[in-house]
Every structure is written in structure tokens, then in C-alpha cells.
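Every protein chain of the complex appears in place save one, which is left out.
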Amino acid sequence: MGELTVETRESGDVTLVYPAGFINAHTVRLFETEIQRALEQKRFKLVVNCASLSYIASAGLGALMGVIEEIRQNGGDLRLTNLNETVLNIFEILGFHHLYLIFSTEMEAIRSFRPAADPQ
Amino acid sequence: MGELTVETRESGDVTLVYPAGFINAHTVRLFETEIQRALEQKRFKLVVNCASLSYIASAGLGALMGVIEEIRQNGGDLRLTNLNETVLNIFEILGFHHLYLIFSTEMEAIRSFRPAADPQ
Amino acid sequence: MSGSGRPVRSRQPTLSLAVPSQTSYLAMISELTRHMAALAGFDEAEAGRLALAVDEATTNAIKHAYAGAPDRLVQLRFDDRRDELRVEIEDTGATVDPRNMPSVDLDRYVKQRRTGGLGVHLMEKIMDSVTFRRVSGRNICCLVKRKDGAGGAP
Partner (left out) sequence: MSGSGRPVRSRQPTLSLAVPSQTSYLAMISELTRHMAALAGFDEAEAGRLALAVDEATTNAIKHAYAGAPDRLVQLRFDDRRDELRVEIEDTGATVDPRNMPSVDLDRYVKQRRTGGLGVHLMEKIMDSVTFRRVSGRNICCLVKRKDGAGGAP
């Protein structure tokens, strides 16, 4: 209860981020650290897979807001997948679904970063 | 959190009882009711499968104590299976494992009621 | 019944809680709120949103009113009334002036790379009413959610 773990994986030039647990004012630093680590490595194509994220408070949303401009200025983007009902609902309440591309599956989110010529 | 459901099934003359959730002073009545229903039907061979039981407080243990003598006087028994670590630990702390037969699997508990001649 | 001698109350007694001003308790407060919301009859999705609103209000008390000091107390009171669930979050820290609370403009927000200011906005979207008052050295943030499902978030 209340803990957060954040794993990352790479799929080509896309970095996959897997937060699991709660992102709130207590745990947000860990989430930010993992995102920053990718940016420091000049990896600006991020997919945050929220399949195991049960909860995100404004501290976590602030963290997303805090990096998106830098990411886009570097030709990248931060895209989200697998939001549960509560998390999707929070995004919609705040209008965040207008600011971020949200996909149903990780595969779709990864593909969205590939050139359109990619087969299938 | 805190809710209890109790399902029952029959396997020959053995009644299987499946408590799921918490048995505490709030929910124990429901558990007792299901046991009593079996006894009223003169079904005295009971297997309580605790696979989905996360928690049992003394109210629940008292309920088990309250029926065991009647059951045994009628030639039956109440046997338990699939206790999780916490529940098994509570039984051991109180010495209940000396009073009740505890099995790892439901199959073993059911078989323990069959005549020894039963194949396998 | 009326002769039983104990006072008749018109509603449930209030559940209250004093928690150290540390963010490590937020997850617990969130679980507790979810549970209280369920006891008050809200469905799981609504209970999750209420838990978020209470998390936000508690976070603000810790971060702003107490400026992060870990040795103070935040008081929470849950009052399950007939028509509404009322949660009060109280601190004895620095005065909150509700007029300081910024309204959120998402575009400006992103441009300026602000990372705060969302909490109050979120609370207002989730609850039917969010009020702040100062009473004898205490800041009280009062969150109200009606049970009829009218108003508030979808």
C-alpha cells in the first residue's frame, strides 16, 4: 500500500516506463528521477505504461507537466498507455487528454513513434 | 475490504464451505448461518476451504468452537483446508491445530471422510 | 426505544483522525477515505476520486501550511450525513488565503513549466463544494460530496 516502483525498458529509441503503485506527493520524486534519467541520456521518446498504476495525484501530474515541453522541444514526446478507469478519469477531469496522446496498448504507443512507412 | 461472502457446495455427503474475505465480529453471523444451514439438513461432514479467507478473528474461531461438539456427536467433523499463513498462524497460536484436522488441499479433506476402502 | 436512556443522535458519529504531517501517511489516508466513501454508499470509482481529493487537501496542509515540517498534526474528520459525505482537513499552520489559489490555465501552465497549482483545481472538479476557513489558529478545508450523484465529476 502506498509504495511505488518504477522500471524502465528500451525498445529501439523508445523508452518504456512502468510505474507500479501510487504516485502521490510522497513517491513522485522516484517517478521524476526515472524520467530525468532518460532525458539525460538524450532519450526523448517515452511511453509511460500505467497498467500497474492504481492512482496518480496532482504531484504526479505536475511531474508530467514539468518535463513535456523539454521533451517536445527535443523532437520527442511522452505518451501514455493502459490507464485504468480512475487514472483516465483524472486525466479527463483536468483536460490532460488534450495535452497527451493516450493509447490502449503499449504496442500502439510504440508504433506511433515509428515512421509511417513501417510495415503494418 | 472487510466484506465476507460464504458459498457452499456439496460433494456427496460432504458439504464444502467457502468463506471469502474477513471473518470478524461484524461478519461472523453470516458464516455461522451457512454452517447452521448444513447442520439443519443433517449434513455433519463439513470441509471449510479457507483459500479466499484473508483473516479470522476470535469471533470466527468462537463460531467454529460453538458447533464442533454437536457435529462430532452426530458422527461428523469439521475439517479445514487451504489456510493462508496468517490464518494458519492464528490456529497454531491458539492450539486450534490440535482440535481440528487441517489439510493442504480440498481433495485430501474430502477423501479423509471416505471409507478407507475407497480406491486411491 | 426512546426510553433507553442514551442520547438519540440524528446521524452517524463522526470518524476523526490525527496524522503526523508526513507524506508517508498519504497512501493510508487515501485507503481510509476509500473505505469511508464505500461505507457512505459511493461506488468504487467515486470512492477513488474522493480519496484523491482528500490526498490533495492533506498534501497541501503538509506542503504549504506546515512548509514540510514533519512533526505537526493534520486532523481529518469524516462526517457521513444523510445526503452527503463531508470531510474536513485541518491544520494549525500558516494562514491560507483562498484568494491566493490560482485558477488553472493549462496552456499557460505548460508554457511556464509550472508543476504545481493542480491540487485545488482537481479538488474542485471532484467535489460538490470546497471551502477554506480560518478558525482560531486553524485552517479548515471542507470537502463535500452529495450522494445523489448530481454535480461533481462524471
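Think of it as A, B and C in the order they're written, each chain with its own count starting at 1.
By definition in this document, a residue touches a chain if its C-beta (ideal position, glycine included) is under 8 Å from a C-beta of that chain, and two chains touch if they have at least 3 such contacts.
This one's a predicted model, so the numbers in the text were calculated from it and none came from an experiment.
Colleague: Could I get the residues of subunit C that touch the absent chain, sorted low to high?
Modeller: Touch set of subunit C with respect to the missing chain: 6-7, 9, 12-21, 24-25, 27-28, 31-32, 35-36, 39, 69, 71-73.
Colleague: Can you list where subunit B touches the absent chain?
Modeller: On the side of subunit B, residues 1-3, 22, 24-26, 55, 57-59, 61-63, 65-66, 68-70, 85-86, 89-90, 92-96, 98-99 touch the unshown chain.
Keep in mind that, in the parts below, only the chains that are shown with their structure count from here on.
Colleague: Counting C-beta pairs in contact, pick out the pair of chains that comes out on top.
Modeller: Chains A-C share more contact pairs than any other pair.
Colleague: How far is the middle of subunit B from the middle of subunit C, if each middle is the mean of its Cα atoms, in Å?
Modeller: 42
Colleague: Please tell me the distance, in whole Å, between the geometric centres of subunit A and subunit B computed from their C-alpha atoms.
Modeller: 47
Colleague: If you average the CA atoms of subunit A and of subunit C, how many Å lie between those two points?
Modeller: 27
Colleague: Two-or-more-chain contact residues of subunit A, please, as numbers and ranges.
Modeller: none
Colleague: By residue number and range, which residues of subunit C touch two or more other chains?
Modeller: In subunit C, no residue touches at least two other chains, as defined above.
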